[in-house]
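Written out below as structure tokens is the structure these notes cover.
Apart from one protein chain that is not included, each protein chain of the complex appears where it belongs.
Let's look at chain A:
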Amino acid sequence: MSAAPKAAIALLILLALVPPAAAAIGDPFLTVIATRMAVFAIAALSLDLILGYGALVSFGHAAYLGLGAYAVAVCARHGITDLFLQMGAAALAAALFAAVSGAVSLRTRGIYFIMITLAFGQMAYFFFVSLSAYGGDDGTALAARSTLFGRAWLENDTAFFYMVLACLALAYGGLDRLVHARFGRVLTGTRESELRMRAIGYRPFRYRLAAYVLSGMICAVAGVLLANQTEYVSPAYMAWTRSGELIVMLLLGGVGTLAGAMAGALVTVGLEELLAGWSEHWRLCFGLILLAVVLWSPAGLTGLLRRLLAGGRR
């Protein structure tokens, strides 16, 4: 096993140890933070598929978090409280939105792609802002967390955390298979050289669109979990700043490595909690840390780790 899957599995194990550790030191809030970390790790993984492997810099990815979150609220209002049904509905909505927005935005490249994905993200944002039945601008509180097999098991924070962790492990495992399968190699090829791909007989558009749709569906699942974690849904989940934050997670962790996406999400959420408690100007500190990492190691934290490991072997 190479270093990357080892690092990813180490992160998963580390997360799994948080609830017992939180119980030991009597700080249940740690589990809540770990839940947020795992939720955003799923979102970051989904973005890494298109941004890291496909070089498609989507600036509207938070829309899928929001779609997933609203799927919970809408389903719950219509009496569907089962987590898996809600995830299915969220994935379906995300697939439709991604298919339409992808079919348009993937005709463009570079800065145009960034702008069009941003525009679609903002469209989703303002759609939910105007949805007064669900609180409009303010959003709406959920009556309860989703159910599993008709039971309210997820009301327990620890049980909910392990549910989220299982989803993260599945997302990581599935994406790890995918990027190393035929599809992943083609997607990587379109990142490396579109012209070369066409010259050996591929039509990049269809692979990009498939990746774009899949990425949106996975992110919507993260949105379902996010809504459950906060027991609240609001358009703020799909603000463009949130899309930026997801990109920052990848930059911090290392673009184009799944372990890096996870690490980036963990560190970003962790730093947010840490710095926000310490100073109200935490965003400035966070910006400086990000700058330091990216300047020092363009491949992010995973690049740093790789260099350290290589250094140790020498």
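As a convention for this text, a contact is a pair of C-beta atoms (placed from the backbone, for glycine too) under 8 Å apart; a residue touches a chain by one contact, two chains touch by 3 or more; residues count from 1.
Basically, contacts and distances are computed from a predicted model.
Visitor: Tell me the UniProt protein name of the chain this structure doesn't show, selecting from "YIP1 family protein", "Copper amine oxidase-like N-terminal domain-containing protein", "ABC transporter ATP-binding protein" or "Nitrite reductase".
Guide: Looking only at the record, the undisplayed chain corresponds to "ABC transporter ATP-binding protein".
Visitor: Among A:196, A:281 or A:307, which one is in touch with the chain left out?
Guide: For the chain that is not drawn, the touching residue is A:196.
Visitor: Any idea which of A:178, A:271, A:285 or A:304 touches the chain not displayed?
Guide: Reading the full complex, the residue touching the unseen chain is A:178.
Visitor: On chain A, where is the contact patch with the chain that was removed from view?
Guide: 177-178, 180-186, 188-189, 192-193, 195-203, 207, 210
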